[in-house]
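Here is the structure we will look at, set down as structure tokens.
Shown here is a partial selection of chains from the complex, left in place.
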Amino acid sequence: MIKEVCNVLTKVREKTPLVHAITNYVTINDCANILLAFGASPAMAEAYDETYDFAKISSSIYINLGTLTKEQEQAMIMAVLSAKNNNIPVVLDPVACGAIKRKIDFIQRIFEVGKVDIIKGNLGEIKYLAGYEAKVRGVDSVDDGSNSVEACVSLARKRSCVVAATGVQDIITDGERIAIIENGTNLLTLVTGAGCMVGALTAATAAVEEDKFFAAIASILSMNLAGEHASKTAKAPGSFKVKLIDEIFLLREENLEKEGRIQWI
Amino acid sequence: MIKEVCNVLTKVREKTPLVHAITNYVTINDCANILLAFGASPAMAEAYDETYDFAKISSSIYINLGTLTKEQEQAMIMAVLSAKNNNIPVVLDPVACGAIKRKIDFIQRIFEVGKVDIIKGNLGEIKYLAGYEAKVRGVDSVDDGSNSVEACVSLARKRSCVVAATGVQDIITDGERIAIIENGTNLLTLVTGAGCMVGALTAATAAVEEDKFFAAIASILSMNLAGEHASKTAKAPGSFKVKLIDEIFLLREENLEKEGRIQWI
């Protein structure tokens, strides 16, 4: 594994980035706990008259559209506007954008008033955003994976940002470089919010690593390895989620070096 | 145990119903995780301009009145209206309706604009809705159980739906048939949201089983058996909740067949 990716984990622990997350209420607790376990400092300010100023003092911003209340919508607009004005990295998680039309309009607004450094979604969401035919069901992707890399590259170029699509394989691209991560475990699909958690971790890595392509690889690889470690002793989803947080806490730079299986294209 | 009930568990795993839950923020994460562990696919869309359309693509809808924000109230109205127009099964969980008057008015509105297939509440809530004297304390029932079956039957007939009242014994009725489940463990009362979780599971079973009387029996029996299994190794509530999710995941049709203790009246 290349050094630039592995280093990111150590940088998170050294810098304790303050990650400002505006995220869905289903998995907000898990996002906060996994950020703490990863070495970051989570904060979930989301009142619309708090987020512009709070974004200024944050190391990065995580925007997750899972349960998009009207007040969250306003709060997110103020946060991404502040991020643009104050040069704070933003990670966008376009949850269920393929199933709920309103989210597409809102994503367009985010790009108009703010900026996004990394879009992290499941494969169905990413393909949908890229304008490809995508198979989604509720908040899940049931896509067969055809044209996946092409869709990610296309979206990355269209939006001038890094794109990370999670699935059986995870695809990360900045429109030029492409990485495909082959680590992971199927148990991650049995825990709600595995995607949200990896999005939150991506905001932590984006806060400390200038090259957002490496930042996204580092967070997704970390989650997948923690999942692999947890699955060695936990075989059912309740125990697995507990172990997953433990294993993110216990993960070290050398785990990424030795265990990461990445195709560089 | 009769085959119609036991089959439901297998049907959930085969069909992976998409359960659209609008539920309280206290236990929303647990509801999502237990639905995944059960074999269903949870989705928590709750913005008022999302729920009418989202209900259309859902297999069933779970409406839980625990923390009923104004936006959730609107979202629920749109969801149950859509359910009526599109013939989607609805499970209503009238949390704390005996302690908070506004909830009674809102339940009346739900029946006026939408439809409900199953009302699942604790005994105090069900008796209160049936117009019987009920002893409640905050969100808990402290009812002594007198006239319980009578109250359930009365409510089922009044609302033309299945009624499920949870307690030391669980009573399920469609107004004609009555089942009393004797499985369970007291540890379930020490975990917040055991009632919400069983409500969410009932939405999953209602999605796959035409006879809602059997659907409600299957979900409540599943929860009680998972609780019994979890209580064998977990004696305190933190560990018990983790184990409960594991045991829902591990539950099989033969567990229901062999271990279910039901009085049919």
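We just call them A and B in the order they show up, numbering each chain from 1.
To be clear about the criterion, a contact is a pair of C-beta atoms (placed from the backbone, for glycine too) under 8 Å apart; a residue touches a chain by one contact, two chains touch by 3 or more.
What you see is a predicted model, and the numbers here were worked out from it, not measured in a lab.
Sequence-identical chains in the complete complex of this entry number 3, based on the file rather than the 2 shown.
Methods note: only the chains that are shown with their structure count from here on.
Chain A and chain B carry the same sequence, and matching their CA atoms takes a turn of 120 degrees, rounded to a multiple of 5.
Distance between chain centres (mean CA atoms), chain A to chain B: 33 Å.
Interface residues of chain B facing chain A in the complex, by the touch rule stated above, are 18, 20, 25, 28-29, 32-33, 36-37, 41-47, 49-50, 53-54, 57-58, 71, 241-247, 249-250. By the touch criterion stated above, chain A contacts chain B in their complex at residues 24-27, 29-30, 66-70, 96, 99-102, 137-140, 190-193, 236-239, 241-242.
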